[in-house]
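What follows is a single structure, and I will ask about it in a moment.
Apart from one protein chain that is not included, each protein chain of the complex appears where it belongs.
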Amino acid sequence: MTTVKHLIGGEMIADTGRSADVFNPSTGEAVRKVPLASRATVQKAIDAAKAAFPAWRNTPPAKRAQVLFRFKQLLEANEQRIVQLISEEHGKTIEDAAGELKRGIENVEYATAAPEILKGEYTRNVGPNIDAWSDFQPLGVVAGITPFNFPAMVPLWMYPLAIACGNTFVLKPSERDPSSTLLIAELFEEAGLPKGVLNVVHGDKEAVDALIEAPEVKALSFVGSTPIAEYIYSEGTKRGKRVQALGGAKNHAVLMPDCDLDNAVSALMGAAYGSCGERCMAISVAVCVGDQVADALVEKLVPQVKGLKIGAGTSCGLDMGPLVTGAAQAKVTGYIDSGVAQGAELVVDGRGFKVAGHENGFFVGGTLFDRVTPEMTIYKEEIFGPVLCVVRVNSLEEAMKLINDHEYGNGTCIFTRDGEAARLFCDEIEVGMVGVNVPLPVPVAYHSFGGWKRSLFGDLHAYGPDGVRFYTKRKAITQRWPQRKSHEAAQFAFPSNS
Amino acid sequence: MTTVKHLIGGEMIADTGRSADVFNPSTGEAVRKVPLASRATVQKAIDAAKAAFPAWRNTPPAKRAQVLFRFKQLLEANEQRIVQLISEEHGKTIEDAAGELKRGIENVEYATAAPEILKGEYTRNVGPNIDAWSDFQPLGVVAGITPFNFPAMVPLWMYPLAIACGNTFVLKPSERDPSSTLLIAELFEEAGLPKGVLNVVHGDKEAVDALIEAPEVKALSFVGSTPIAEYIYSEGTKRGKRVQALGGAKNHAVLMPDCDLDNAVSALMGAAYGSCGERCMAISVAVCVGDQVADALVEKLVPQVKGLKIGAGTSCGLDMGPLVTGAAQAKVTGYIDSGVAQGAELVVDGRGFKVAGHENGFFVGGTLFDRVTPEMTIYKEEIFGPVLCVVRVNSLEEAMKLINDHEYGNGTCIFTRDGEAARLFCDEIEVGMVGVNVPLPVPVAYHSFGGWKRSLFGDLHAYGPDGVRFYTKRKAITQRWPQRKSHEAAQFAFPSNS
Amino acid sequence: MTTVKHLIGGEMIADTGRSADVFNPSTGEAVRKVPLASRATVQKAIDAAKAAFPAWRNTPPAKRAQVLFRFKQLLEANEQRIVQLISEEHGKTIEDAAGELKRGIENVEYATAAPEILKGEYTRNVGPNIDAWSDFQPLGVVAGITPFNFPAMVPLWMYPLAIACGNTFVLKPSERDPSSTLLIAELFEEAGLPKGVLNVVHGDKEAVDALIEAPEVKALSFVGSTPIAEYIYSEGTKRGKRVQALGGAKNHAVLMPDCDLDNAVSALMGAAYGSCGERCMAISVAVCVGDQVADALVEKLVPQVKGLKIGAGTSCGLDMGPLVTGAAQAKVTGYIDSGVAQGAELVVDGRGFKVAGHENGFFVGGTLFDRVTPEMTIYKEEIFGPVLCVVRVNSLEEAMKLINDHEYGNGTCIFTRDGEAARLFCDEIEVGMVGVNVPLPVPVAYHSFGGWKRSLFGDLHAYGPDGVRFYTKRKAITQRWPQRKSHEAAQFAFPSNS
Partner (left out) sequence: MTTVKHLIGGEMIADTGRSADVFNPSTGEAVRKVPLASRATVQKAIDAAKAAFPAWRNTPPAKRAQVLFRFKQLLEANEQRIVQLISEEHGKTIEDAAGELKRGIENVEYATAAPEILKGEYTRNVGPNIDAWSDFQPLGVVAGITPFNFPAMVPLWMYPLAIACGNTFVLKPSERDPSSTLLIAELFEEAGLPKGVLNVVHGDKEAVDALIEAPEVKALSFVGSTPIAEYIYSEGTKRGKRVQALGGAKNHAVLMPDCDLDNAVSALMGAAYGSCGERCMAISVAVCVGDQVADALVEKLVPQVKGLKIGAGTSCGLDMGPLVTGAAQAKVTGYIDSGVAQGAELVVDGRGFKVAGHENGFFVGGTLFDRVTPEMTIYKEEIFGPVLCVVRVNSLEEAMKLINDHEYGNGTCIFTRDGEAARLFCDEIEVGMVGVNVPLPVPVAYHSFGGWKRSLFGDLHAYGPDGVRFYTKRKAITQRWPQRKSHEAAQFAFPSNS
């Protein structure tokens, strides 16, 4: 069984220290080993990034962009290899993995616009003959800590932009599915990135803490669960770093009586069960305004949930693969148990689901609860599995109050044809990313991604314009030149009679 | 002796709890009492701000701006009253107080541009018939904690913009010179601000902690010393708030051999001794490149430092007033003692300085040290008094290394006629605000203010464009409307044969 | 009878040359005389503007803004005087005149943001150690030619922004209602504008041609009819000037079957009959999708059109005043005649309308046509009077084709509750300003105003961000400083052995 390597200072480094198994969740078998970096190893990566910084910082943005243009090409050329690795280690379907990669590439595209997005502001004559301008300079070494559920996309939210801005980077990807992340990083090297500008170290809490504590690391981007996000935000900021830490979610879709129900059902199926629900933007609650829309929704969903094509992610033509680990499988099953125990109506039960030939895979079938209420655990907590909860309310206002009262505020959407309902919802909902008839309103790469409330800790959202601000610090210059008096103008000319 | 009031929910509230004396530093006498708010009082202010939020948030930005336009007028009309209060309680000269107020008003002007500066970004067709846009929404209740040295300007950096963005505000100004701050807030009410949108509570650590701990307070802006800035950043972020905390400084001016020395000397006199050195942008170190420029500089400075016109701030035509408190006076004097003890050359000694008729005033005379070296306490720490240290180096590179190695990175400047030296300095100096022949490069209100390193904790600088981003949270909306098929177009028309 | 003066170089100048009468359209009587400037007089204004340019150009934007802040105050303080003059000479109601003035003031507010809106773009390192930035510099002398229908607002679209950008200005307002325009200009002088920065000359074609032909005039802004707009665009551009020339309109409102009809009727009444229809954004065509909505609309409109309160504009509580001149009255009446002759259904006839006590006023009553078809003259041409035409179509697509085929493309709106219909309309309609349930979608001052097709000649729209670009020219600077070699660094220090 091979062991994944670190990428430090442009070299693939074997690590003989602690390690963990990487599983294929479709088979339940370990397929690789991943090293768990010691503090010393993390420090080597930081040192490499620090050494690479001065030259990279001084490389003009337009030249940095050239590496990103080639990186995009290589990612497209190597799509099949990357997608296969994602699917093998994460379990999501090939098509889903390809979608994730495409979204990641869009962030590389945004980063190619470095010369445009790094422009500062210039003012002639802030005072008489005094000019001022702003310059957005890189921070130095910055780090990213990314989750298992998007091994390609989430790292690509971070380092292409950070590096386009002139920083150097240390990435600690999830230790559960590290191979696609690493392959992508190697392609960036192949595209011409100078050694040490991007470094990848695998690890667990020891590596995370090493990144938090290292004074050379000026900023941390994190995506994961809320408790860890909060820990990293608190510990990182305590050390004077800038931190953006994205955490959990509980995303509600509101279905209005006037909505196009067939369209909404299709949208919900993908948004709730795609990637086995392991997405921070997954819809896990459908809030129906009125029993009539709720009854009709459940009636249409049941056969579709039961008919989900589930199998090994690496096969083609599937809707859903397994969960990422046996622990995840057990946790989701436990949530379903609790829903039943607390009185929710279990309409489709995904427990005990088996895929022929993959009996040890970490599968859970599509699950649907109706008549879920706000005090139930399955409503309050993020399940991160293929479980959709239907909640029934009497008005849009009631639906909005429900959402605004929830701890999380990552994404939400409304299904309606009505302009006013959509506008009211968009304006007053306390959620960072809002869809109107769009179930997964993940902003495109040139807007920015971020939740509200306990879904994000920090001032600035991920990628897009906010990402640029996060990865740069403003320098304000004010300049005047001592003016020569009128008779001094002559001094520009050499004396004519010398 | 009158007691200053709180402004809560549009009412002037007397407070019978703990209090402290407010001194006139020019006479050394207490002139007023200031209440030190309890947690309960602070909570009342927070509650008032929370109650005012929904209506203010929904007031169109252009309408919010109208209150700011009137506020500007009232500030200009009441300049004399405000300036007198600043000078009386802080000790700075009337002219200096007027300058501070003017800079504050410029921030009100910037906030009147609310409709322009709050614009989001709009994209038609992020996908086929899918549109996306961003909206910058207010945070809710936000708070500011401001220092004694700019009782008018620093609060005006914060709340006009925060309020223009749709937030409501609780301000805790310095308890040492609260009266001008309060008067200004009253003028904002007079300009038509709805009750509760701006609240002012006086206090000490108890009030600060109440603001930090209140879950309703979504963001904190702080200006003060680095230890407190770090405390507030750490404690505020630990509770999930956004925080921008501006701390201390040690601002160096570099004098190149080619500089216009007379101009530089004038600039340094104002930048080092203005406001008795109690400015976070004061120049406290003059770094001379070569002994020749150092010798010439000291020669020109000595008579000017000795000739500084010092007296009660409320008199006219002065250069400098007293320090703010007896404790400040003792601290500065102690620093001068340490400089002598550690071997710096004391060229002009301001200790023991007395102003006739104001023998109890907290005065220290202008002080000049030559041959200061980096390991001395007077070089390492922020003195916040009328003490200028001359350091001698051999090259621009050596000067820049000195600055880049210092703990603080607030402001700096270079005096030169040479374009390349200026550009090198601006590019590579690790300081947030840089002047070229501008000794106090405080950015104008439409750029943003912020130091680097341990001079600022947080991602976003104060006021200007960064201030807008700090006081708003991004909401990303993605919208599509289910498309009716071509035959559906007919449904827009009523059936013709009905 | 007094004669209106010119404002040239800060002086009120009497003119003894040609002149014309200014009427009170409510009484039909001449109330003042207005001079018609000769070429020589226009040249004096241009010369004054040219002389004022260098100093004004070099005045920092933030200082220029101070004059605009005071101008806003004075306009608000003098509202009653201004509104009275507008109403007296134009005939519109007091309330309508106040609305016009308020919209004008909003443009002054936008111009106070000069420091923000004039920012250029800055890039460090377009190449190694090469920086580039853009600076938006004023053009010099620019001119505006404005129509009778908004004597306060349209001039305020132009010169406050042009002047905020550092230009100096010559305004030729309409000779039919010059007094409010002149008073407003005087208030700008009173606000502290340096002499010659704004000049006002009254006149007719001779003055217009003088402005077109003067080489010192670098740009022309025009609002009026399409033939004149086209003439000015063609003649001005032929001479190398930049020109933005806004012309005529025929604005359609589309009523969908699902619209809130009561709301739409209210909106239409104001948009069609307000200011007697003499607005380039007036709705003059109501396109009903389906006979049912058409029938219902006409039924609701008839009593309201008949019930319009019409009288002398200077009275209070009216809906509508007279047309501006007897010629206008005759022209509108002629259009009504032609509508009848060409087969439109005249539902309410405003011909022969009389106001007791104002029998010589230029009144026409509210007029409503139904079953108007595209080949009729009243459909094709801009009537600029209180005449609303109802057109019936069978689908939204048919309504949109009608609008897209019309010569003009100034404004339009749709009344619907449906998000998709609104989005389709906004996306594909060939009109520059679009309202969704907003009958007069005049953009706010911080967006920009401009029609498409033959409603505007030029690249850039009026006021707002486009106005800034129109009144400035881009200068692109690219800068590098020859770098001293490493040994050269020593030259910054004086020789050590001197």
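A few points about this structure:
When the chains are written out, they are named A, B and C in that same order, and each has its own residue count from 1.
Just so we're on the same page, a residue touches a chain if its C-beta (ideal position, glycine included) is under 8 Å from a C-beta of that chain, and two chains touch if they have at least 3 such contacts.
No experiment lies behind these values; they were computed from the predicted model shown.
Among the residues B:Thr314, B:Thr416, B:Ser448 or B:Thr478, only B:Thr416 touches the chain that is left out of the figure.
Considering C:Ala51, C:Ile130 or C:Val302, the position touching the chain not shown turns out to be C:Ile130 (whole complex).
Interface note: of A:Asn129, A:Ser266 or A:Thr325, the residue touching the hidden chain in the full complex is A:Asn129. The missing chain, though absent from the display, is touched by one residue of A:Gln73, A:Thr325, A:Asn360 or A:Asn404; that residue is A:Gln73. Interface with the hidden chain, as seen from subunit C, comprises residues 121, 123, 126, 130, 132-135, 230, 233-234, 237-238, 240, 242-243, 260, 263, 417, 422, 426, 431-438, 441-444, 446-450, 452, 454, 457-461, 465-466, 469-470, 473-482.
Contact between subunit B and the absent chain runs through residues 58, 60-62, 115, 118-128, 130, 133-135, 137, 416-420, 422, 436. The set of subunit A residues touching the chain not shown comprises 62, 65, 69, 72-73, 106, 109-110, 112-113, 115-117, 119, 124, 129, 131, 256-257, 289-293, 393-397, 419-421, 423, 427, 444-446, 479, 481-484, 489-490, 492-494, 496.
Note that only the chains that are shown with their structure count from here on.
Chain geometry summary: the mean Cα position of subunit A and that of subunit C are 47 Å apart. Note: centroid distance subunit B to subunit C, computed from Cα atoms, is 42 Å. Averaged Cα coordinates give subunit A a centre that lies 35 Å from the centre of subunit B. Shared contact sites, meaning residues of subunit A that touch two or more other chains, fall at 121, 123, 126, 130, 133-135, 417, 422, 436.
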